[in-house]
Structure formats: C-alpha cells, structure tokens
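One protein chain is absent from this view; the other protein chains keep their places.
Every chain is named by a letter (A and B) in the order it is written, and numbering of its residues begins at 1.
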Amino acid sequence: MTLEKALFIVFAVIAIASALNILLQRNPMYGALSLIGTLLSLSALYLTVRAQFIAAIQIVVYAGAIMVLFIFVVMLLNVPKEQPQIEKQKGLRYLAIPFAGAMIAEMFFVLRSVPPRALPAVTSAIADQAVGTTWSIGVGLFTGYLLPFEVTSVLILMAVVGAMVLARREGD
Amino acid sequence: MRIVDCGTSNPQSAIRNPQLDMVPLSWYLAVSALLFTIGAVGVFIKRNAITIFLCIELMLNAVNLSFVSLSGFFGDVGGQLFVFIVMTVAAAEAAVGLAIIISVFRNRESLNVDEVDTLKL
Partner (left out) sequence: MTNLLLEWVIKTIVILLILVTAVAYVTLMERKVMAFIQMRVGPNRVGLGKFHLWGLMQPLADGLKMIFKEDIIPLQANRFLYIVAPALSLIPALMTFIVIPYGDKITIFGRTIEMHVTHMNVGLLYVLALTSVGVYGIVLAGWSSNNKYSLLGGLRSSAQMISYELALGLSIVSVLLYTGSLDLVEIVDAQAGFHGLGWNFFRYPLLILVFVIFYIASLAETNRTPFDLPEADSELVAGYHTEYSSMKFVMFQMAEYLNLITASSMATTLFFGGWNGPFAGRLPLLGPVYFTLKVLGLIFLAMWIRYTVPRFRYDQLMRFGWKFLLPASIVNVIISSTLILFWR
C-alpha cells in the first residue's frame, strides 16, 4: 500500500460518499454542498495523475464559480425541502435501481475482462512528458485545438445573452 | 495531439515521474463509472429541479475524471484540453439552466418537476 494508492483511496471514497449524499439529502442546499465536496476531491484525484492545471482550474471554475451560482439560486429562490408526496410517475423510481445495478455490473464486467497487459505499456518516454503542465495545455489550446477554443467563446457569448434574456423580469 | 518535446520553456517545472504509475488505470475508470451511475440514478429518482441539475453536473464531472486519467496515463494532452472545453460548456449550461429554473419558479412557485406538465395531453 503505497502513499499514492492510499491517497487515491481516500479521495475516491470522499468523492463517492459525497455523491451518494446528494441522493440522500432532501434539502438542495446540502446537496449543493455535497457536490462541492465531490468536486474538491475530484480535483485532488486530478493531481494524482499529474494534471495540475486542470486541478486548479476545476477549483477556480467549477467549485468557485458554478457552484456559487447554484448556491445563489438556492438562496434566492428559498427552495423548500422535497416533501414526500405521491408521485405521478411511480415507475421511474422503481426503474432506477435495476438500471444502476445493470450499469455497475457492466462496469465490473468490462474492467475484469480487459487484462492489464492489453493496454499499451506506459513507457518512461511517455510518462516523462510535461503533459499536465500549463505550458503543454497552452500549446495545445492555441495550435491544435484552436477551433474548439474559438467556438467555445461563441458558446459562452450565447449563454450570456440567453441567461440575461431568460432571467429578466417582465416589464424591465 | 502528442507533446513530444518538453520544449524550451519551463523544462524544470515539469513534474517528472520516474517510475510507472502505481495506481492502475482501471481504478480511475471504476470511480468514474460509479460517479456516473450515481448521477444517472439521481436524475431518475429526484424530483427537485435543482437536485436533478446537480446530478447532471456530477455526470459531467465523472466523464472529466475519465478523460483526465486516460490523458495522464497515455501522455496525450488532448484529454485535458477536452476537459477544459467540457468545463466551459458546463459553466455555460449551468448559467442558462439556472436562468430557466428561475423563470419556471417565478411562474409556478414550485420546483417539483412533476408539476411542470401543462403540455401533457
């Protein structure tokens, strides 16, 4: 049990436990806080694969901006807790459990049937590259992946305009 | 795309991994699949619109974990670039989705998705 495996297990357990907590909580504020816990532990997992830039960006963008937006909305709308009431579509709840079971069984099947030697060996030449650093991401973003980058900026512009139109009150 | 050469800038800033990765790749993919499953089940079970939205974000993050772990194991930076773009798309989608939720709440005073059914036959 090396330090890397121990760290991986700690953060993976925190991520999965926080994710389960989203399902178990009725108050959406606690759900949002559990998701923040998941995001922070996922950021730690990214660090174990040496993806430093993505780990930092995950905290700045996801946990620091998107989730703050969620919490603002929960606070402003004063969202009530989920009341246990009669659902109109009972079937969906009973469909979820076998669906989850099928997905987990499929995952075990896939992971068990692929022997580790079938994956290309990670030679030291590959592992030695500066893949997770800001430099490599910058180079990739502005040379090979320039078109998605530009399209993303148009997407953000569309989102800004759309959000402003949707959230405007009538008569403003 | 592969970054083959460390390049001239910041060669000493790169964290060098002198040995092969000790945590098998399948563990990362297993965690990603579990998180995705939890998110999908949450979308089925939950009735509050904001909680459903949180579970969708959880699914996006599970996919991000897959991309990043594969990119780290195979030395291809394209995985991390794709994660970058997925995060941006998630931010845009969160903004618009929450604006929609606010509009729905203003009209109906309730966030229960079972009650948003006036278009049903």
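Convention: contacts are C-beta pairs under 8 Å (C-beta built on N, C-alpha and C of every residue); 3 or more make two chains touch, one makes a residue touch a chain.
Bear in mind the structure is a predicted one, so any value in this text is a computation, not a measurement.
Checked against the full complex, the one of A:Val13, A:Met75 or A:Ala105 touching the unshown chain is A:Met75.
Shown as candidates are A:Ile9, A:Ile59 or A:Ile156; the residue that touches the absent chain is A:Ile59. What chain A contributes to its contact with the hidden chain is residues 29, 36, 52-53, 55-57, 59-60, 63-65, 68, 71-72, 75-76, 133-134.
Criterion: only the chains that are shown with their structure count from here on.
Chain A and chain B have CA centres that are 3 Å apart.
The touching residues of chain B, when paired with chain A in their complex, are 1-4, 6-7, 9-11, 13-18, 20-31, 33-42, 44-48, 50-51, 53-55, 57-58, 61, 64-65, 68-69, 71-78, 80-81, 83-85, 87-96, 98-103, 105-106, 111-112, 114, 117. Chain A makes touch with chain B in their complex at residues 2, 4-5, 8, 12, 15-16, 19-20, 22-23, 28, 31-32, 35, 38-39, 42, 45-46, 48-54, 57-58, 61-62, 65-66, 69-70, 73-74, 76-77, 79-80, 82, 87-89, 92-93, 95-97, 99-100, 103-104, 107, 111, 114, 116, 119-120, 122, 124, 126-133, 135-137, 139-141, 143-145, 148-149, 152, 155-156, 158-160, 162-163, 166-167, 169.
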